[in-house]
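Shown here: the complex without one of its protein chains, the others still in place.
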Amino acid sequence: MDKTIATPAAAVADIPDGAVVMIGGFGGSGAPIELIHALIDRAPKNLTVINNNAGNGHVGIAAMIEQGLVAKMICSFPRSSDPVAFTEAYKAGRIELEVVPQGTLAERIRAAGAGIPAFYTATSYGTDLAEGKPVEEFDGKHYVRERWLRADVALIKAHHGDPMGNLTYRMAGRNFNPVMAMAADRTIAQVSRIVAPGDIDPEHIVSPGIFVDAVVEVPNPVQEEILIREGATYP
Amino acid sequence: MDKTIATPAAAVADIPDGAVVMIGGFGGSGAPIELIHALIDRAPKNLTVINNNAGNGHVGIAAMIEQGLVAKMICSFPRSSDPVAFTEAYKAGRIELEVVPQGTLAERIRAAGAGIPAFYTATSYGTDLAEGKPVEEFDGKHYVRERWLRADVALIKAHHGDPMGNLTYRMAGRNFNPVMAMAADRTIAQVSRIVAPGDIDPEHIVSPGIFVDAVVEVPNPVQEEILIREGATYP
Amino acid sequence: MSSLDDIKLTNAQIAWRAAQDIEDGAYVNLGIGFPEMVAQYTVEGRTPIFHTENGVLGFGPAPAPGDEDWDLINAGKKAITLKPGAAFFHHADSFAMVRGGHLDVAILGAFQVAQNGDLANWSTGKGAIPAVGGAMDLVQSAKRVAVVTDHVTKTGEPKLVDSCTMPLTGVQCVTRVYTSLAVVDIAEGHFVLREKLPAISFDELQDLTGAELKTEGPVADLTVPET
Partner (left out) sequence: MSSLDDIKLTNAQIAWRAAQDIEDGAYVNLGIGFPEMVAQYTVEGRTPIFHTENGVLGFGPAPAPGDEDWDLINAGKKAITLKPGAAFFHHADSFAMVRGGHLDVAILGAFQVAQNGDLANWSTGKGAIPAVGGAMDLVQSAKRVAVVTDHVTKTGEPKLVDSCTMPLTGVQCVTRVYTSLAVVDIAEGHFVLREKLPAISFDELQDLTGAELKTEGPVADLTVPET
């Protein structure tokens, strides 16, 4: 079994118009910029994008929005140091927004990966974000019922990967990446280095290969934060 | 902050009669035998014990049952190579049994640790084990609602631990231990070695210290499977 | 027909037949006991990845006696070894793999399989101490749920039945049954015979089956090597 794919372009080649796409990362940390930019080159339309944020500057998810790929964002925090791409699209009515509390977002994604179609959380009870959702009382406390959140594709960034799809991450770059890997029909991981099966200690694997469909090596990935500080624009 | 405790006896000294006690391990793998035996020495009564199994031979959980500590077992599989302790107590009406499908057991425990009071699973739908539980249809499929499973105390077995409570595990000895660590008011871990904070790579910590209240070093822990093959009895 | 005992497949042969349907790279969970034998007959050139509920993916056969490490066991509490690329994880993650539909194949034993795919394999319902393990999770969520079993019970009663009389493990979950006499699919609420031993006639097989055996096109010969 060999899940490696030669290039980011080849890895994202089959993502169709209208796809629901999870994209890992929290800000620039753990953001799969090379996969995102390869997707922009392909330019599918009407995507629903799931990420904690809604892009920053003019690269990554912000560039996806500017290039007109994104019909809807599902995120917890559509602000950033330079949120102009999302803000303009939103105010012009070109993009739909679903705001989800960050922990609920993470848990909805994990629930999809774990086969849990719905769960209860105290988060958002009594707030506008709970409107229309079933509420139930357990042991005298109120909870809101939330549904799983699945995707057609997940684009994630890992650190080391092997051909079986086993992955490690790098520091806080882990964030949403391992749960998104579980929740998509097809999970595509960019890794800084592909190693041989067995080279990652079985104790240290964070995402077992069962959750990963494709691994593409990007040896020196750019860091979104650096690009933004340089004022970079894609393409 | 120093969560280390000198001896298993001191670590379990406060567990009262009637406590709900999660005990990690799957068979003998990852079973905290020294903590269990220290608890038997203390001999609290009317405990509810949560474990995948219900003891084997005449050591560990089986010995807890034989010594009359256990009023109720919550487990997925109360059988073993030598299940006489549980079987006799059950047939004599001295012990109550709640059988939970293994994945539901793991998820109920994880849910308690994650603040999810209830969730839906397809597991057990249409079976006797779903009797009396709410059923709901999501996207055309039926699911059973399950409640979280909390405990007063968790006794777990880890590999390395530091004074802040950070833990690693050893091979398949991981099993229920990390989720039980999350789900108890007080989590007591026996570890083969206590190392200094920072000695465990932050990338390799499986249970962050926030889930762990007490760490006790048991340098050469016995393996339950070996005890059983030797025909050992405790005390 | 000769005596059933003379013609029927051994468990090893049933396991061999089940192994032929496991694709390269498939993620597979094998039930404790008889189903575990399927791993021994992995088709040359294919590398399925075996999952065990207690938190290992990518394990291999038992170690040599004396080499056991009892922290490295499978769901049947037997010592195992690791293949390159194996991974450890905790129980909630392990069942996220199961419940989340990430396993390609689960193969289990059965007391009874009904023509609608209902499976009874966890409790005889006769006052024995109930013990379910991970079976209810596996049958509801693996992409393909198959059963390996004798075609009939030790007393000659059908195990493929109209509807299960024993407590269910899962509803409408089994899609293929590998028996000691035949390979039977379950489709749209019916048994569909795919393969049978040449030594048994269709009518004889039907007599040993508790519900109608439909056919769709020709029924292939079920041929397996001596084992």
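The chains carry the letters A, B and C, assigned in the order they are written, with residues numbered from 1 in each.
The definition used in the following text is that contacts are C-beta pairs under 8 Å (C-beta built on N, C-alpha and C of every residue); 3 or more make two chains touch, one makes a residue touch a chain.
Being a predicted model, the structure only gives us computed values, none of them experimental.
Colleague: Need the list of shown chains touched by the one chain that isn't shown.
Modeller: So, taking every chain into account, the missing one touches A, B.
Colleague: Among A:Pro8, A:Gly28 or A:Pro208, which residue is in contact with the omitted chain in the full complex?
Modeller: Missing-chain contact among the listed residues: A:Gly28.
Colleague: Which residue, B:Met164, B:Ala189, B:Ala214 or B:Leu227, contacts the hidden chain when the whole complex is considered?
Modeller: Once the missing chain is taken into account, the touching residue is B:Met164.
Colleague: Who touches the missing chain here, A:Pro8, A:Pro32, A:Gly173 or A:Pro208?
Modeller: A:Gly173
Colleague: List the residues of chain A that touch the chain left out of this view.
Modeller: Given the touch definition above, chain A has residues 26-30, 52, 76-81, 83, 86-87, 90, 97, 99-104, 106-107, 109-110, 121-129, 169-179, 206, 223-226 touching the missing chain.
Colleague: Name every residue on chain B in touch with the hidden partner chain.
Modeller: 1, 110, 112-116, 162-164, 166, 182, 196-198, 202-203, 205, 208-211
Methods note: only the chains that are shown with their structure count from here on.
Colleague: Take each protein chain as a node, join two nodes whenever their chains touch, and name the resulting shape: line, ring, star, complete or other.
Modeller: Graph shape, chains as nodes and touching pairs as edges: complete.
Colleague: Report, in whole Å, the distance between the mean C-alpha point of chain B and the mean C-alpha point of chain C.
Modeller: Centres of chain B and chain C (C-alpha means) sit 30 Å apart.
Colleague: Can you check how far apart chain A and chain B are, centre to centre, with Cα atoms defining each centre and the answer in Å?
Modeller: 34
Colleague: Give the residues of chain A touching no fewer than two other chains, as numbers and ranges.
Modeller: Expected reply: 114-116, 202-203.
Colleague: At which residue positions does chain C touch at least two other chains?
Modeller: Correct list: 88-89, 92, 95, 98-99, 141.
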